[in-house]
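Here the complex is missing one protein chain, while the rest keep their positions.
Showing subunit A:
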C-alpha cells in the first residue's frame, strides 16, 4: 500500500456494545493526523460520532433473523481524503427520503443522519441485492 494511505477494515458483531470500540478508532485517526490544521480534538469527536451513528444505523437495518451478523466498517485515509464505508445486509433505506429534523418539534429520534450530513462533506447510501453501504467522505485539510 502507498505510504500516505491508512486503511482500517474491521468487522464487529452488530451489537451496540461495540460502538465505543469503533468510535475510538475514529478518534485515534484524528489525533494521528500530521497535517490537519483544525482542532484535532473536535475532529476526533466528530469522527467518533459519525462512526457511532453509522454503525447504529447498520445495526438497525441488519436482518433481524440473524442476530449473529457482523457489521463491516472500512476507513480509508488517502492524503487528506477520508472515506468511511459501513456495510449492512438488511432491507436498506432511501437516504434522500429522510427529512432534516424539524427543530420546532421535539422528537426523540431522527438526528443521526442529520449529524452525519452536517459533519461530513458527502454522504451516500447504496443498495444492492447482496449488501448496502453507507459511504461518507470528508476532506481533512
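Here, contacts are C-beta pairs under 8 Å (C-beta built on N, C-alpha and C of every residue); 3 or more make two chains touch, one makes a residue touch a chain; residues count from 1.
Following the convention adopted for this analysis, contacts and distances are computed from a predicted model.
Of the names listed as "STAS domain-containing protein", "Sugar ABC transporter permease", "Dipeptidase" or "Iron complex outermembrane recepter protein", the one that matches the UniProt record for the absent chain is "STAS domain-containing protein".
Of the listed positions A:34, A:68, A:94 or A:108, the one in contact with the omitted chain in the full complex is A:108.
Interface note for the absent chain: among A:8, A:25, A:56 or A:74, the touching residue is A:56. Along subunit A, the points of touch with the absent chain fall at residues 16-17, 19-20, 23, 41-42, 45, 48-49, 52-53, 56, 59, 101, 103, 106-112, 114-115, 118.
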